[in-house]
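Only one protein chain is missing; all other protein chains are in place.
Letters A, B and C mark the chains in the order given here, with residues in each chain numbered from 1 onward.
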């Protein structure tokens, strides 16, 4: 899968990492074709939110809606139905404990987000298995949060996901669990090797988030800041990635992921000019305006 | 019912379609009479929203409230009670599984919306039948979404609706189901013939939405755009049509429908000057201001 | 109770009605004393909101909170708990089917609102009786909506309320039920006679709302307009009256009622300069700013 010289990996620290710039937005966030309908912009399925962490999957779903997804369905605990509709009535509800409904939803989805607020117990693992086993090659799957932890010792699931368009979005501790590389030892070269094993995209969230691609050198984010250090930020990111993958059709989809990650931090940075801490719901509220700006520059 | 020469139908493609213009708003959105009360502005009943699609009927209800309806009642699954009140406390709740309450509500309504989020199972069909069978001639009935699909093979319901002031709001696939005309073959002339059979107004939602009237040539919308391609747009439209039919009393009610459809797209177009995608809830938030502007021009 | 010559009642039509002016606001909405706590601004208890009409009591409660009440408790159906907290977390919840809690709440309240969304069945009547029977002379009781209808044939309740500081807020049909005077025959002189029987304040809501006082001639509202003709307006008014009675301590409390009614319409009129219809939630959102303006003029 490598189309750049893997022998050069050891020298990759620093100089072979691509710095993400604003131009990634102009390349990806294009004006919509005039004759189009919601089917052109992707059906997103977000899966997560147990009794304790309902807000996580609601924020993911809301980010997907505001980020331009054609349709968004949220598979979650029935306890979260009302809060979901109260925050984002545009999203549809699926009871994730109803196997038939869940599997049907997986089959209909173009992009799946699994993990925000899913939890790590056996019930969560069962849902995760059901979902992964029912995906097909063409689907995008964003694996986040507790789903990363759960999948760490599930080799069969990792093997299936290696044959999907999978995007992992771990923070450093989750990456330690998934990759086996301790945080202190997470160097670019080691990360690349592990990411090759997984054969998926890895968005490693940290100070200067780095995105490891399947076919091109990693890219890194120099924007964003500590105003983003608050609960729910990662959940929101999954929704933006999902919306972007659902609606934009750039041939190299990993650049779409790059654009989504960049958008998440760029909005935060913008909002930090008047807020001490930037909250996930603030970012969601700004998505439509932010995307408009770049799409109109592209015109 | 035709008061224009139906022999000319085959030549209708293009040149006999009326282009909707802004002036339709000035004709319909008039200042309210000084001495009036909420009874003058219609009692709207919205029916839909099963366990999965509660947001749909909530958005329809909220659009009706913000669009100026005198009173709005929402008949839906009891699971949607709280989200309904959280989003639009101005609307009243009816449990659509309570036959007595549902039928009483149908009898009291001036305008009925049925379909947003109703679903297509047998429970939904039973509700649909109960509603249609309890309507009377003078009532407006807006048939949307799953209700269109359900009604497609229910000839007796179609016959009843032919004797009501019925407005169908299908997208192209739903129109295929209702009319039997495949999407690729949905020409203006064929659509007109089918619409005559149904003897109702048909708002065919697509790029350049076209409205087929019972007595006048179709009208078409040249405004709006792909920023409207997102889930829930159609639900919101039903609420606006309902509010307009409830409160405006222009003699040819199909022009009121035209104005509502135009309003929905005109607001979207306006909001698209700062948003990449325009969400249903955005449109609802703009309705009161938009309508004010046209009513004050009419003064 | 009359301190103006009741012989002159027949000549009261028109010329003896006091026109409410803006100065009523400057007289009532005074700056708060520096050393004060929430106990000085009244504990409001709103009672209503059955399974169908939960939004009504939520809007009343929210208006009371935004209108400056010290504390607001809402006694309603348990189905409305979550929507209440979602819209106005500042308000406290009481299950109105819990007799002990309801009666305790009645005893603690300075001002009671009963009626918005209460419904008219026997359960509603039982609640109404329980409440009225547990009030004491010094309490303000605002009787609205279905509570007016229910009380119409309950002479014992009317007798109790004649010995409270009662404010009835009927629209014309409810006044017909309460007074026995048909809408077409509701003249000022007849209304005054009936209001004397009730020995309470009557806010008769209509085009040019008129307020019948126990000791002074009626006052009338010349502001407001048809943009207010939408469901929930009256519910919101009850909350404003309650907040004003709870926090302002003008010796003639009926002028406080006048100021609350004036405020409700004045805010609506102001908002109508950019909205075709003014919604109850819009008024609530404007209360704090509006009251500030008049209080700062008073300083």
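FYI, a contact is a pair of C-beta atoms (placed from the backbone, for glycine too) under 8 Å apart; a residue touches a chain by one contact, two chains touch by 3 or more.
Bear in mind that the values here come from a model prediction, so they are computed numbers and not experimental data.
K.L.:
Please pick, from A:25, A:58, A:106 or A:261, the residue that touches the omitted chain in the full complex.
P.N.:
A:58
K.L.:
For the chain not shown, which residue from A:108, A:275 or A:293 touches it across the whole complex?
P.N.:
The missing chain is touched by A:275.
K.L.:
Can you name the residues of subunit C that touch the chain not displayed here?
P.N.:
Interface residues of subunit C facing the absent chain: 29, 32-38, 40-41, 65-72, 81-82, 85-86, 88-95, 101, 287-289, 291-292, 295.
K.L.:
Spell out, residue by residue, where the missing chain touches subunit A.
P.N.:
Residues touching the hidden chain, for subunit A, are 51-56, 58-59, 62, 79-80, 82-83, 86-87, 171, 206-207, 225-227, 229-233, 272, 274-282.
Throughout what follows, only the chains that are shown with their structure count from here on.
K.L.:
Chain adjacency by touch: line, ring, star, complete or other shape?
P.N.:
Shape of the chain contacts: a line, open at both ends.
K.L.:
If you average the CA atoms of subunit A and of subunit B, how far apart do the two points sit, in angstrom?
P.N.:
36
K.L.:
Please compute the C-alpha centroid of subunit A, do the same for subunit C, then give the distance between them in whole Å.
P.N.:
Roughly 51 Å separates the two chain centres.
K.L.:
At least two partner chains per residue is the criterion; list those residues in subunit C.
P.N.:
82, 86, in rising order.
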